[in-house]
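The other protein chains are all here in position, but one chain of the complex has been omitted.
Letters are used for the chains, namely A and B, taken in the order the chains are written, and counting of residues starts over at 1 for each.
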Amino acid sequence: MIKKTLTFALMDAPYESANLTTAFRILDAAARRGHAINVFAYEGAAALAFTRQSPHPNPVHGKNLAEENHPTTKDQVAALLAEAARNGGKIDWVNCGMCVDERGVNEFVPGTRRGSPADFQTFLDASDNTLVIPTK
Amino acid sequence: MENYLLIESRDPFESNDVVYYYELSKGLVEAGNEVTLFLVQNGVLAARPSAHSAALSALCQSGVKVLADNFSLAERGISKLAEGIVAAPIDVIVDHLAAGHKTLWH
Partner (left out) sequence: MAKKSLNIVESAYRAVMEEQDDTILWLVAAMQGAGGSHTVVLRGNAVNYAIAGQGAPGLTVGEWKQSQAPRMDRDVADLIENRKIPVYVVEEDLAERGIAHDELVSGVKLVSRRALPRLFAEYEIISHW
């Protein structure tokens, strides 16, 4: 299979939209195929890779921390990076710097980086294709 | 002639803006393009046979390929689909992107 360079723009914050579930499924599928993937994490999505997220138990359902095994997007981002590497691809995950600053989410999963709209422009011009997943 | 993938995440029960997107897909076909409309998330709610699914079946008749995401269908317990609509895996989106098809999300 010919490997391509694909760019994605994400905007939704963690835990607020079904869009992110679909986005991670698409990214996972692309990573499994070994494509080179660029992600521009804009606005709320700048928090997806924030390392200070913590899982929690679920007292409503009587589950302790381990039993609930609550997802965190930082773990999903880390898993995505690993999956891409395992399949001969790579991910350049850029967190929009001003979005990071205004949200105070400036500690990222290793392998992701701070960036700017200039990075997204570079991605657009250097990619085989682009998908923007907007927020509502 | 170009290929387009239009991803629809919204449903007509909550948003009347899906009409614009359905009509855009038809307009792109009429302009000579190959168009796939891929329903995801609540967008698949319109795929269940109902008064609203007729619009999607009509799109199929007019040449739009209408797919519904397997995962979203299972999540919502939808097993029977309106005429012309086919269940599909999320990989289809990656296929289209890798093939260079213009891909939009609504």
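The criterion applied here is as follows: contacts are C-beta pairs under 8 Å (C-beta built on N, C-alpha and C of every residue); 3 or more make two chains touch, one makes a residue touch a chain.
Not measured: the values here are computed from a predicted model.
By the touch criterion stated above, the residues of chain A touching the omitted chain are 9, 42-43, 116-118, 120-122, 124-125, 130, 132, 134-136. Although one chain is not shown, part of chain B still touches it, namely residues 2, 4, 17, 20, 23-24, 27-28, 30-31, 33, 102, 104-106.
Keep this in mind: only the chains that are shown with their structure count from here on.
Note: centroid distance chain A to chain B, computed from Cα atoms, is 25 Å.
Chain A meets chain B in the complex at residues 2, 4, 6, 18-19, 21-22, 25-26, 29-30, 33, 35, 128-134. Per the touch definition, chain B reaches chain A in the complex via residues 7, 9, 40-42, 69, 71-72, 90-91, 93-94, 97-98, 100-101, 103-105.
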